[in-house]
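Here the complex is missing a single protein chain, while all its other protein chains stay put.
Per-chain residue numbering starts at 1, and chain names A, B and C are given in the order in which the chains are listed.
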Amino acid sequence: MVCDAATTVAAIRAVAATVAEHRVELTHLDRDIGDGDHGENLSRGFTAVITKLAAGSPETPTAVLKLVATTLISTVGGASGPLFGTAFLRASTSVGAAETLDGTAVAAALTAARDGVVARGKAESGDKTMVDALTPAVNAANAAADGGRGVPEVLSAAADAAADGAVATTPMQARKGRASYLGERSIGHVDPGAQSTAYLLRALAGAAAG
Amino acid sequence: MVCDAATTVAAIRAVAATVAEHRVELTHLDRDIGDGDHGENLSRGFTAVITKLAAGSPETPTAVLKLVATTLISTVGGASGPLFGTAFLRASTSVGAAETLDGTAVAAALTAARDGVVARGKAESGDKTMVDALTPAVNAANAAADGGRGVPEVLSAAADAAADGAVATTPMQARKGRASYLGERSIGHVDPGAQSTAYLLRALAGAAAG
Amino acid sequence: MKKIINDPTTVVEEALHGMAEAHRDLITVQFEPAFIARADAPVTGKVALVSGGGSGHEPLHGGFVGAGMLDAAVPGAVFTSPTPDQILDATKAVDGGAGVLHIVKNYTGDVLNFETAAELAAAEDIEVSAVVIDDDVAVKDSTWTAGRRGVGGTVLVEKIAGAAAARGDDLAAVTAIAQRVNAQVRSMGMALTPCTVPHSGEPSFTLAEDEMEIGIGIHGEPGRERVKLAPADEIVATLLGSIVEDLPFEAGDNTLLFVNGMGGTPQIELYLAYHSASKYLKDKGIEVTRSLVGNYITSLEMQGMSITLLKLDDEFTQLWDAPVHTAALRWGV
Partner (left out) sequence: MKKIINDPTTVVEEALHGMAEAHRDLITVQFEPAFIARADAPVTGKVALVSGGGSGHEPLHGGFVGAGMLDAAVPGAVFTSPTPDQILDATKAVDGGAGVLHIVKNYTGDVLNFETAAELAAAEDIEVSAVVIDDDVAVKDSTWTAGRRGVGGTVLVEKIAGAAAARGDDLAAVTAIAQRVNAQVRSMGMALTPCTVPHSGEPSFTLAEDEMEIGIGIHGEPGRERVKLAPADEIVATLLGSIVEDLPFEAGDNTLLFVNGMGGTPQIELYLAYHSASKYLKDKGIEVTRSLVGNYITSLEMQGMSITLLKLDDEFTQLWDAPVHTAALRWGV
């Protein structure tokens, strides 16, 4: 498998399908400790992405990622819109002119995405946000890439780590985002943004493997 | 037993006690086909009557009845306030200067009360209002008085007839008051004002008998 | 029952204190008996307007007391007509020598209590006339009922007759304007949820999760029919259909469209319904030249709305646009 513009588009379609599938569940998670719209927000965004892609697919991985970024920024709103938007924008910048990506490029893109989220949202690990899924994912991806793995293995390692990271947010007390207003009452719930991040990476990994 | 100012006051106290006892029930009846305040309205009125009586009892039956009338008019509001107020006002006028009342005088007072309600509210028999309790009560009271009965028997006949009259409102479709807005949906419920009229007469009869 | 109150029996009184404190420049509130009057009442030489009814419909009527609208409002207990002595005292307090118009919503209790008060006022040589508002088309057959109820149209009558009094019309003229507005206005309401009278403590009726009540009154009394929940466009078509055919309103008519919330309806739904109503009327060629959207005549926390349509002529439009300065309606000043 080569990771080129076409496979990137396929992977994004897989992400959109995953978001649609988990829309209600993500909204429920957000109702517990937020304002009950996370699933709707992402679903609105990725539906718009699919519409844009239907109108004509970009020709490079960087262009695909940029299209996703700007579409999410202009349709999602909320906290997750600019954060996921920034993530895809930084990933787009990271892959640059490359027409195909290897494991190292994918790990680097993930790292750039995470750094962008941290730069915008100022969350640290343990604050109970999507960063708690992203950072373990980035670490696992880099480890796999450093070990010479290809794109499917890198993404699969990232997805596994993100899933664990999402679960690990359960006992945390939120210090960023809406859940932070709950103080101790935020403990005992999975962070919706960490969970959606895990689903997103699982979908990317699935597309790369398939 | 003579029916004088003191016994009239005692009878009014009995009425107030009955109203308090049936407050919630009357409100429930009014919720079914009205606006759910009939018990509260009467209870507010008779509580005020008791307060007024505590401040000093009038010395003649007519004065007692007039005090009840003006207090109800100025504290009950709603449809039942002016109607019950008018009833007591007309009864007060009917008994006139008499210091004690016999069965005939009581029957005449009830007749005047009913006529006052009809003059104000323009309801006919069968319209599903308090008139459907009052008119049978008046007829029974007059029959008893014509037969030479005393006050207890006259009031007891009136109370029995009013109770039957209240039950008989159940199959009627309302044509006056709020219940009329319900059209056919008013069928199958006892009219709250007919029911309260029956309770009121039962309390008067009880006081006269006791 | 969930309410921000201290004691079910003192709700009206405490709220009146709050109104007096929040609107010191505008109104004064009297107690025993209770009424709300313009701070500058009586206005000498002006016809005075007095309205009233049960509480729980706020801002009606207290929120409409002030220059260009009511001179006094008489609040009864929640959903219960006020008593004649309240109405009489309010009438005496605001009479400026030019007579007093009683604006009465057509409910047996309101009519009887205002009638008694008017008799008592006449005995004290105050000239009183009355207009009985009966704009609710949900009540169909008037010979078999207590007649149509007074609902949303009341707000428009109070504004327009208030402006007529402010410009100096005499009692006969103000009364005639009020009657003419009542003749040209039609309303109908619906509810998604019931409301709970504080001293009763229980909802006035129950509705299943998929039901709504069409033709509801403003006292939690059930309406014309209980039906399945429907989209806003259908609800609006039901209400406006009955309204338009009743007057009837015709293509080319200029109208004031008033979408009123029952107290618990979010504004976003009222504007959505307003849009739906606009489309409906446009299709029929009926022009909307003035509008009002918001909670103006309510049923406590009930969710639902009513739609009121008034056929405008130039005089009504001018009087509607005239300055008004009350707690709930204010413009031009």
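By our rule, a residue touches a chain if its C-beta (ideal position, glycine included) is under 8 Å from a C-beta of that chain, and two chains touch if they have at least 3 such contacts.
Since this is a predicted model, take the numbers as computed values, not measurements.
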Contacts of the hidden chain among displayed chains: A, C
Residue of C:Ala34, C:Ala273 or C:Ala322 touching the missing chain in the full complex: C:Ala273
Contacting the left-out chain in the complete assembly, out of A:Leu29, A:Leu53, A:Ile73 or A:Ala141: A:Ile73
Contacting the left-out chain in the complete assembly, out of A:Gly121, A:Gly165 or A:Pro192: A:Gly121
Where the unshown chain meets subunit C, residue by residue: 2-7, 11-12, 14-19, 21-23, 55-56, 58-59, 63, 78, 192-193, 209, 212, 229, 231-233, 235, 263-276, 278, 288, 291, 293, 295, 298, 300-301, 303-305, 330-333
Those residues of subunit A which, in the complete complex, touch the missing chain: 27, 31, 34-37, 40-41, 44, 73-83, 120-121, 173-178, 180-183, 185
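Just so we're on the same page, only the chains that are shown with their structure count from here on.
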Arrangement of touching chains [line / ring / star / complete / other]: other
Furthest chain, CA centroid comparison against subunit C: A
Whole-Å gap between the CA centroids of subunit B and subunit C: 32
Centre distance in Å when subunit A and subunit B are each reduced to the mean of their C-alpha atoms: 75
Interface hub residues of subunit B, defined as touching at least two other chains: none
Touching two or more other chains - residues of subunit C: none
